[in-house]
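Shown here: the complex without one of its protein chains, the others still in place.
Our next item is chain A:
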Amino acid sequence: MPENLHPESKMKGDVSIQDSVFLSESDNSLYFTYSGQSNTLEIRDLNYQVDKAFQVPWYERLAEFKMPCMWNRGQDAPVPMIQNLNLKVKSGQMLAIIGSSGYGKSSLLDVITCRENRGKIKTGQVLINGQPSTPQLVKKCIAHVRQHDQLLPNLTVWETLLFVAQLRLPRTSSDSQRKKRVEDVIAELRLRQCAHTRVGNEYLRGVSGGERRRVSIGVQLLWNPGILILDEPTSGLDSFTSHNLVKTLSRLAKGNRLVLISLHQPRSDIFKLFDLVLLMTSGTTIYSGTARDMVKYFTEIGYPCPRYSNPADFYVDLTSIDRQDRQREMATREKVQSLAALFLEKVRDFDDFLWRATEEESMLTVSVEPRSHLISEQIINLPSSSDHQLPGTVQQFTTLIRRQISNDFRDLPMLLTQGLEAFVMSMVIGFLFYGHEKIQRSFMDTAALLFVTGALIPFPVILHIIAKCHSERAMLYYELEDGMYSAGPYFFAKILGELPEHCAYVVIYGIPIYWLANLRPEPEHFILSFLMLWLVVYCGRTMALWCAALLPSLHTSSFLVSALYNSFYLSGGFMISLDNLWTVPAWISKVSFLRWYFEGLMQIQFNGIIYKEPFGNITIPIPGKLIVDGMDLNSHPLYAGYAIIIGISICFIALYYLSLRFIKQKSSLDL
């Protein structure tokens, strides 16, 4: 019976009972308004294609042993993901894009946020406030909550949000204002009980999945943007939380903001909160208009909603394509196409492409509702961030470095592993080459000691860094894309933030060896040797940072770093004599930091002493310089070695900066 489907009075009755469950929440709720200009998002005649073959990244294809020349011969043609989409949303409205998964919702959000790297816009355009959208414009006024959470695992929820607040809130806001905002967001998203629990990840226990989801939303809510886009914000949340979340979003929309969310199947109580709905199936628009008119529309075209059913569920089911077998797929596809054509016919005359029952009613829904809310609810008017300048480079840097150090410092297992690793290695090497009490090492053993000390330890350090950088890479990519900070401050924070850890590591590792092995005890020799060790480990670190930023997956980076390190190792002058290297390896040995380290230490430890080489029963005194000459390690003066290692480190650091700046830090996790 279409007439008594949703009688108004009954609707109100239902809502009030349902509200009694969620009751007082709206009374004492916070209410951020957006005080900037009102925004309009318009999409005209959009057709968008995705080439499935291009979605496989190059390194995966290499792993499949396809040659680059074969890549373009993809067997599948580009698939149209969005067809003939028209849309117009204004501030104060919340648009929900619904439809089963894989039918173009995420593509649409990609197009709006200018991230259409997977496909191509065939026709049409996206307009934000009348201007075609560009990445700069998107950065300025759109906040985008991604489907996957990317957060630092060792920070607590409160810290995570506070650091973002320091990066994102205007320069002028005071410390207490920021804290207040963070508290507000925590209350708004119901994170109070876990505010001081760490966030965690798949290896580390932390807050629950739903709570982590809300932290991600909170990160974006903090800066109070004019347009808010959320990709599947309720996936993994329980009903209560998702209801409240959508309610929050709807309130945010009422505060003169534009909210766009994609959902694959909203619950009935959530559906009632939407203003506008866009129902999409395989890229075509089946319905777009106000949520309350959706049932009316489908009833009009002959698909009434059954009495005890959630309209969202019912119509999504109605329009999904059943892929169980070929016949059904064809049948459902045809039905969808006819529905889409019908809708296009119906909205042809409206300029905003929304279906409405009658003119007057639509006016009511669009304009009156927000005003009534504005009057009844308490308004906390906060300055919107887009009016003011974001924190400067220096503040970004200090915040990032504090964030990095507090995240690293909390990771006790990692700190312990690294500390223990350094300690154990130093004890093993130190006692192995124990040099006190009349023990006379042969010169080859001393040379081995010097080489091993510098050549073994950077490798585990490099592996740690590669693994760590890749675990944070997706987050870095998102935050750079959001314009939360730029590559420069991050780069400096990373380089400087590593220093304390690095120094502690080298001290734990280097000093016991030097003492146990009883190398030359004069202070100047010790300082020179220690400095060299410090430099060589640091150089390894910078190389690892560069490789991690250069290549998109953990495996490719590890492979590159191993290959480089192995080359430097072999051409270091210890394994293979430098004389025997033919031209190309000789060049490589010129940039091998291990070679310069080895050369420097050999000079420090051997030059200027008479070495007594035991051979059988006799001891032959040999000037140390002769040995070093014999290994072809005296070719350059000592200071040149330091200069060259510093130079190599600076080169790696520069390459690291360039990679951060110009290579998209898209991670393999983010596919």
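We take it that a contact is a pair of C-beta atoms (placed from the backbone, for glycine too) under 8 Å apart; a residue touches a chain by one contact, two chains touch by 3 or more; residues count from 1.
Note that in this section contacts and distances are computed from a predicted model.
A.B. asks: Just to verify: the chain that's not displayed, which of "Ribosomal RNA-processing protein 42", "ATP binding cassette subfamily G member 5", "Lipoprotein lipase" or "Ras-related protein Rab-3" does UniProt list as its protein name?
C.D. replies: Listed in its UniProt record, the absent chain's protein name reads "ATP binding cassette subfamily G member 5".
A.B. asks: Looking at A:Val79, A:Leu137 or A:Leu463, which residue reaches the missing chain?
C.D. replies: Counting the whole complex, the residue in contact with the absent chain is A:Leu463.
A.B. asks: Write down which of A:Arg410, A:His502 or A:His636 is the residue touching the left-out chain.
C.D. replies: Of these options, the touching residue for the absent chain is A:Arg410.
A.B. asks: Which listed residue (A:His144, A:Arg178 or A:His264) would be found touching the missing chain in the intact complex?
C.D. replies: A:His264
A.B. asks: Looking beyond the chains shown, say which of A:Tyr48, A:Phe274 or A:Phe433 touches the absent one.
C.D. replies: A:Phe433
A.B. asks: Residue-wise, where is chain A in contact with the chain that is not depicted?
C.D. replies: Residues 6, 10-11, 13-14, 17-18, 21-22, 24-25, 28, 56, 60, 63-65, 100-101, 187, 190, 192-193, 203, 208-210, 235, 237-241, 243-244, 264-265, 267-269, 307-310, 313, 316-317, 320, 322-325, 410, 412, 417, 421, 424-425, 428-429, 431-434, 439, 441-445, 448-449, 451-452, 456, 459-460, 463-464, 467, 563, 566-567, 570-571, 574-577, 579-582, 584-585, 613, 615, 620, 622, 627, 630, 671 of chain A touch the chain absent from view.
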